[in-house]
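Only one protein chain is missing; all other protein chains are in place.
Going in written order, the chains are labelled A and B, and every chain counts its residues from 1.
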Amino acid sequence: MNPPKAVCFENVSAEYRGIKDKNPKIFDGLDLNIHKGEKVALIGSNGAGKSTLLKLICGFIKPYGGRIYVCGEEITSKKPEETAKYVSLVYQNPEEMFIGESVGDDIEYAMRERKIPDYKSKALELIEMFSLKGLENKDARLLSGGQMRRASLAIGIALNPSVLLLDEPTANLDIATRTEVIEALNSICSKTETAIVATHDMQLVAEWADRVIVLHEGRIAADGTCTEIFEDEFVLEKVGIMPPEIYTLGKRLFGAQTLNPKEFADLFLREREEVLAI
Amino acid sequence: MSLSSNSSMGQAQKMMVFVLSMSIYGIATLFTELIPSFHVGIVEFSVEYFLFIPLSLAMLLSPLSAALGAATGELVFSEIMLGQFGGLGEVEKFLTVTIGVYVAGRMVRNPLDRKMVGFAAIFGVILQQGMGCIVDILKVVLAVEDFEAVPGLPESVFFTEGFSFLNDVLFSGILFCMLPTMYLVPKLYGKIEPLLGMKPRDEKTAFGGEKLFTPKVAVLSILGFGAAALFEILSESGFELVDWEADWAESGPAYAAGIFIGFIVLAVAIAAIKRNFESSKRGAGQ
Partner (left out) sequence: MKKLSENILDKISIDYVRTQVLKNAYGNDDTPIAKLDPRTLLLWYLFFGFFPWFANNVVLLLLLFMFAAATTRLAKVAPLVLFVFCLGVFSQTGYLLIVSLFFDGNLSTIIPLSVLTLKVATVSLASITVFSGLDPDRLCAGLLYFGCPDKLSFSIAFSYRILPVLMEQFQNILFSYRLRGRVPEKSGSFWVVKNLFYQIKIIMLSFYPLMLGTAKRSRTTVEALELKGYRHSLSNPEVRRIKLSHLRFSKGDFAFAFISLVYTAGSILISSYIKL
């Protein structure tokens, strides 16, 4: 028996308003199930519908056909204020999430509005967790890139959503900041049940996701684990994605599937010992 | 102190304030076109305008740049972009918005003084709406022949204009200009300036100083209003100034011939411009 569904799309169709007369369709009869506890990466080229999918889940945009369920409840025509009970979306641009007067105020905001008891102490916990201490009274726009991103993650999980949606969490970050954000992401995933990330960052996909969904022109082109996707050369070719370097390297050298540098290093050492033993 | 009192602010900073005020107020005016208005009895409630945006910027940053930016923004976003550009008549709106915002911006010496901010905001609105109202009345008075003689028209013009003035000041003015400005200005003070790379205003850099209404400001405002009214009237009632119809009505064909000749002159002018332009291009090419 499958675990309960966190997100369920039934025959969903969505379109966006085009500049020319016809409205281009983004999705036409899309079916999709995401189960509780999954860490899903959505990949695909620009315009494949990744962001639209996230926006549909949190009620930002409404489909013109089909039904969407989140945590067993139909949200197809629900207001975003109501879907927020289950879902939270972290934008690609953190600045658009800063609506309060300071970092601390922003983290508190949702809990205060929704009259959650002890919101002050909960906000302090989040500030601690995302190492934002000492910055809570600053205006969030004046922070560094990585700090802004961490603050946006803290805001995103403040309401303890069952489903967390992240749009390009590692875009435009330098390597150090990226590592920071991935760490923060991992610690988040111990708190929320289900997370869906839309991304172009294959390294992030390889290191973090346990299910990969490839979107291509509004359809699901492939759906599987990281290795399944990275092995499927037809899909990679069609959608125009490249597995991370470390994966390609491991495959070329040893014919093995290495998803991160650690796996590669372990494999490399093993192989070397074998060679030395001979 | 006069216009140059804020010369500590560089040209680049003024340009930033202009761009900021233009784009945000422009977007806001686009919305006001789209938020539907609703009626309770005869009173019409509508989100008339988001003047609080340029008002706040004028009080915090540079009054003149914010005022010009707002007027330009409205012109570009809600007039030109939506294809509603009404020619010379737009000049009236442009000037009244500029004057209203500019005067309100100069009135505030301490952005943290909420009472002063609120007073200045509502004063700016009254100024802008008042000028607009007078111009609107003059417009119909001059555009309709024998205005006084048309039954019911004078009363209805004064009634609708007066009523919409009160409505705009009391409803939109308080709800959408005064209150948001009072809320925003102290909140933005000290926060928006670093983002633009400038220092917050203080007693020393305040505009206008003690002499709030220097003769220069007053004279400029009056001149501006005069020009606004003139443009509006010109655009609406040229036939009153140049009595075309009387002369031409009797001889339609002559009239037509005149227009025909006018067009030919226009065509020749275009051709001349074209030739001139192409030769100048060749000149540039050599």
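Miscellaneous remarks
By definition in this document, a contact is a pair of C-beta atoms (placed from the backbone, for glycine too) under 8 Å apart; a residue touches a chain by one contact, two chains touch by 3 or more.
Computed from a prediction, not measured in an experiment: that's the story for all the values here.
Within the set B:G26, B:P63, B:G124 or B:G173, the residue that contacts the chain not displayed is B:G26. Listed by residue number, the positions of subunit B touching the unshown chain are 11-12, 15-16, 19-20, 22-24, 26-28, 30-31, 33-36, 38, 47, 50, 52-53, 56-57, 72-73, 76-77, 80-87, 140, 143-146, 150-153, 155-157, 159-160, 176, 180, 184, 187-188, 191-192, 195-197, 235-239, 242, 244-245, 249, 251-253, 255-257, 259-260, 263-264, 266-267, 270, 273-274, 277, 280-281, 284. Residue positions on subunit A in contact with the hidden chain: 16-20, 58, 60-61, 79-84, 88-89, 91, 93, 95-99, 109-110, 113-115, 139, 141, 155, 159, in rising order.
Keep in mind that, in the parts below, only the chains that are shown with their structure count from here on.
Note on chain placement: the centre of subunit A and the centre of subunit B lie 46 Å apart, centres being C-alpha means. By the touch rule above, subunit A contacts subunit B in their complex via residues 101, 139, 141-142. Across the complex, subunit B meets subunit A through its residues 187, 191, 194-195.
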